[in-house]
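One structure, pasted below without further comment.
Of the protein chains in this complex, all but one are displayed in their positions.
Order of writing sets the labels: A and B. Residues in every chain begin at 1.
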Amino acid sequence: MKISQDRVIGWVLLAVAFSALSSLALITTFIFKEGVPIILKQGVGNFLFSNDWYPGEGKFGILAMIVGSLFVTLGAMFIGAIFGFGCAIVLTQFCPRRLVSIIKPAIELLAGIPSVVYGSIGVVILVPFIRDYLGGPGLSVLAASIVLGIMVLPTVTSISVDALQAVPRAYREGSIALGATQWQTTWMVVLKAARSGLVAAFILGMGRAVGETMAVIMVAGNTLEIPLGLTSPVRTLTSNIALEMGYASGAHRQALFATGVVLFVIIMVLNTIALAVSHSKAAGGRR
Amino acid sequence: MSEPQLQSDPPAGQQGLLPKIAIRNFSARFGQSQVLTGINLEVHACERLAIIGPASSGKTTLLRSLNRLNDLNATFAHDGEILLDGQDIYGDSMDVPTLRRRVGMVYAVPIPLPWSIYDNIAYGLRLAGIKGRSEISVRVESSLRNAVLWDEIKDRLRMPAMNLSGGQQQRLCMARVLALEPEVLVLDEPCSGLDPISTAKIEQALAELKDRYSVVLVTNNTKQAARASDRTAFFLMGELVEVGLTGQVFTAPRHERTGQYITGHFG
Partner (left out) sequence: MRISPANTQRIMVVALWTLAAMTVFTLLFILGYVLYHGLPHVTWSFLTESPRRMGKEGGIFPMIVGTAMVAGLAVLIAGPIGVATAIYLTEYTREGKITAIIRFGADCLAGIPSIIFGLFGFVFFVITLGMGLSVMAGALTLAIMVLPTIIRTSEEAIRAVPRSFSDVSMGLGATRWQTVTRVVLRSASPGIVTGIVLSIGRCISETAALMLTAGSALRMPHSALDSCRTLALHFYTLMREGISPAHAWATASVLIVVILLINLVAYWLMRRFVARTV
């Protein structure tokens, strides 16, 4: 009977459809299995809040990297949000169609450029500039923030554009009809209506910034000290893993996996917030 | 499987034959909402049955039950049975794709698939396992002739079907079904979106086909029912109010509501 053939296909597809979820489960299991024991051995507090990273002596404290990731991410989001939201507003509110078809692919292309290219451009352009005009070694929080800011811009823009486009036309027309300027309408009506989508865009952008590795390695300087200012060099959680994984073994390697565990948890928290925010939007009104 | 019973008022000449379709105490619902209640209706070989009634009276649901297209909606549930040549179409032994080939359906809105005219018709034939190119070509042509479309498009078979006019698209949809040589042709308000000329062509096609198929025609247009059917059934709120020879239903309806609907007092 043909229908039962369809049912069999349905089961097969269901099994395949679970591969994303099972990959996620596998990843979680393996990262935690490799990383958690050493965290417990060091003590959670010691691991997270001590600044002694001496793999040779078996001392693993990642405070400097946590602070480093935090600084760099905040800096990146400052730039990424201004530019990302700015571009999204221009694209959806102010831009004639003809220009949209130039700016939008340009931003999508920005997302396609390899992170090592961003890093290299940062090294040859940005780093000398900062060293010459702002002091310090040039490899710095600031350089990493600017490079990352540009890299998260496409993420922030594309999600924000979706959110802004979902705002019913009638809201905007109603506001304009009441005598508001285009900017007043955007600021008071459109952005407000799209708020949850914009928050989701910001948080997902933040996830990208926390997780980016190669570009940061190239421009951040990677020292193991807690950064004191914008021009101080800095090491992030991601660069810690990528820099040392090549030669690490034993407890050292486990500690790098433990760094991965911390990163993983941060990303999952951010993702969950973003998902919750964008779902509450979906519940609030039909798309 | 129960033996179908003789029905009460068959048209002349059909007495004693097994009905093509026998609907027995059939009820249907989507989730919580009851759409059809206790329908008993028969369709005979080579007769044209019109189903009329106001909006949401369950006509379309009944039609889509005849080829189990409602199964695509997961909330659909039914009671009672529908027999095609005495076999329960909801029974385990019924092969649904075969059923849908035997009971061909034309929708209210013409839905050509986004391919050429030729491929639209050949699709169903290929599904049915017909592989020979020449046979497919022959059946494409004959079905287009039967749907009164051939003369208009015979030189443009490779043209995208989307480029046809609405009336032509609907006749293409009819040809697509006819190519499968179904036993029953069910049409769901096939002319609702069409101009009078296209409507006339579809009715012409139906008239030419009446010796070969049983036709079930759902229509909002009472005049069309009067023109293009042998018997007429009147549905209201998911129930069958009355069924009889078209002439009798239109001139001497047994129920007050039928008369009111036909004369345009509601609906």
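Structure notes:
One rule holds for everything that comes next: a contact is a pair of C-beta atoms (placed from the backbone, for glycine too) under 8 Å apart; a residue touches a chain by one contact, two chains touch by 3 or more.
Quantities reported herein were computed from a predicted structural model and do not represent experimental measurements.
Of the options A:39, A:62 or A:153, the residue whose C-beta touches the omitted chain is A:153. Residue in contact with the omitted chain (choice from A:67, A:110 or A:226): A:110. By the touch rule set out above, subunit A reaches the unshown chain at residues 2-3, 5-6, 9-10, 13-14, 16-24, 26-27, 30-31, 34, 82-83, 86-87, 89-91, 94-95, 102-103, 105-110, 112-121, 123, 125, 150, 153, 180-184, 186-187, 204, 207-208, 210-214, 217-218, 238, 241-242, 245-246, 256-257, 260, 263-264, 267-268, 270-271, 274-275. The set of subunit B residues touching the chain not shown comprises 67, 69, 72, 74, 97-98, 100-101, 104-105, 107, 109, 111, 113-114, 123-124, 127-128, 173, 176-177, 180.
Quick note on the criterion: only the chains that are shown with their structure count from here on.
Subunit A and subunit B have CA centres that are 57 Å apart.
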